[in-house]
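Here the complex is missing one protein chain, while the rest keep their positions.
Going by the order they are written in, the chains are A, B and C; count residues from 1 in each one.
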Amino acid sequence: MERIVIICGTNRNDSVSMEIAGIYKSLLEELGQAAVIIDLKDLPSDFTTSALYENSGKNEKFNEFRELMSEAKKFVFVVPEYNGSFPGVLKAFIDGLKFPDTFTDKKCALVGVSSGVQGAGLALSHLTDIFNYCGTNVLALKPKLAQIDRHLEGGRITNDLYNTLLKDQAKKLVDF
Amino acid sequence: MERIVIICGTNRNDSVSMEIAGIYKSLLEELGQAAVIIDLKDLPSDFTTSALYENSGKNEKFNEFRELMSEAKKFVFVVPEYNGSFPGVLKAFIDGLKFPDTFTDKKCALVGVSSGVQGAGLALSHLTDIFNYCGTNVLALKPKLAQIDRHLEGGRITNDLYNTLLKDQAKKLVDF
Amino acid sequence: MERIVIICGTNRNDSVSMEIAGIYKSLLEELGQAAVIIDLKDLPSDFTTSALYENSGKNEKFNEFRELMSEAKKFVFVVPEYNGSFPGVLKAFIDGLKFPDTFTDKKCALVGVSSGVQGAGLALSHLTDIFNYCGTNVLALKPKLAQIDRHLEGGRITNDLYNTLLKDQAKKLVDF
Partner (left out) sequence: MERIVIICGTNRNDSVSMEIAGIYKSLLEELGQAAVIIDLKDLPSDFTTSALYENSGKNEKFNEFRELMSEAKKFVFVVPEYNGSFPGVLKAFIDGLKFPDTFTDKKCALVGVSSGVQGAGLALSHLTDIFNYCGTNVLALKPKLAQIDRHLEGGRITNDLYNTLLKDQAKKLVDF
């Protein structure tokens, strides 16, 4: 069975997004769907110079993630809100992937995360533009987990609406 | 007199955006306005791990650019289109700046550049969201220099409309 | 078989978008897919006061279109660029539809049309936000038919790339 790749959309240490990625993996597995997580914190620290443009495909460590992305048919992006959009590192990661094979006719689900009240709404809109441009269909349902610090405790989401939205989305992605 | 900072929005070597940045500097100087260019290719190669989040402000080399951005009151961003939006590296650079002082009540102008027909239109829309979120007013006029390779020769733009738009924008920015 | 509803996204008389809608209907029929066109010019002239908000569902003439939209599972929106986005009339039409039943878990394809060079790119981005909010999945491939006047002759599109993109999109929508 093909695995769904879940991308933790920041390279920050001990990120909340990584916690959400772990929760999402469990949701998929409960549906009988295998999944694997890419944490952007594991990218080589110099990847923006050693793995992009004329160096595309030349960084062996980066290529491990590149291959995972190339082989998968479906993705989940967990996207924290930084400065009103997604983290620059997430887009730099995308800029280093094999184009267009990584994206053409694939499918993805987006989850927004923020400590503030917006839940990364604009970030998800921007990313939808990017993935659609690249040829990847984006699931309409995009949960926006605003004020996440109030709703996450001991590795579990305590907000019923958030849990329902994530479960619905995971199921829709499996069926997409 | 305060200098306007022009940011070449990619870290690619010998970028077309850097050529446009140079042309823009001349336009501003013809208006009697001093300007300085930041080329993102000069960022430390590991800045996404050494200059963001808990390391914000700790990378001396990165801090030189951070200071330039902090002191300026007006910016020009030259933005190539990568994967339907701006380069990830540009947003990662923004993520490492001092917030919100770098942005509050400042003013900026955006120029889109692409080899294709869109002229980075969506990139400029996304960036407008980001700068507005951060508190920086964005000039309405945002030239989109599509199919740039046909319109750039020997370090000069050969398309009259493009030249007119850039001159108009430079003048509006000085008066903004 | 369920019919796909094609919406001509303007109420202008003799619109180019209506021509494109007709071409799209033929493309779908060649694929063995039945389709029907809604031309927004046929909306009652006072629908913005007689068919929205507290009058939602009360205008019999408007309700004919409302029913067509309710019953369909897939849509094609042909969207001309007006003032940098979609026509206001198209969004007012959407505002009068039964919510959320008209949209939940449905699928749509978007085609941009412009006399200028942008091909309604921002309009399609804005509409994607709207449909995703409403629960409708949007196909990633969204042809942008820029400078349409140069590429339309005697009811046929004369630009090979445009024809290929529309055919690909129609096929993807049938399979979506």
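We take it that a residue touches a chain if its C-beta (ideal position, glycine included) is under 8 Å from a C-beta of that chain, and two chains touch if they have at least 3 such contacts.
As the structure is a computational prediction, the values presented were derived from the model and not from experiment.
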| item | value |
| --- | --- |
| Contact partner of the left-out chain, one of B:F65, B:F131 or B:Y162 | B:F131 |
| Residue among C:Y24, C:F62 or C:F93 that touches the chain left out of view | C:F93 |
| Chain not shown, touching residues in chain C | 11-13, 43, 45-50, 52-54, 82-95, 99, 122, 126, 129-130, 132-134 |
| Interface with the unshown chain - residue positions in chain A | 117-119, 121-122, 125, 144, 146 |
| Residue numbers in chain B that touch the chain omitted from display | 105, 125, 128-129, 131-142, 172, 176 |
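Everything below uses one rule, namely that only the chains that are shown with their structure count from here on.
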| item | value |
| --- | --- |
| Best-connected chain pair, where connection means C-beta pairs in contact | A-B |
| Between chain A and its twin chain B, rotation from the CA superposition, multiple of 5 degrees | 180 |
| Chain A-chain C separation of Cα centroids, rounded to whole Å | 30 |
| Averaged-CA centre spacing for the pair chain B and chain A, given as whole angstrom | 27 |
| Contacts with two or more other chains, residues of chain C listed in rising order | 125 |
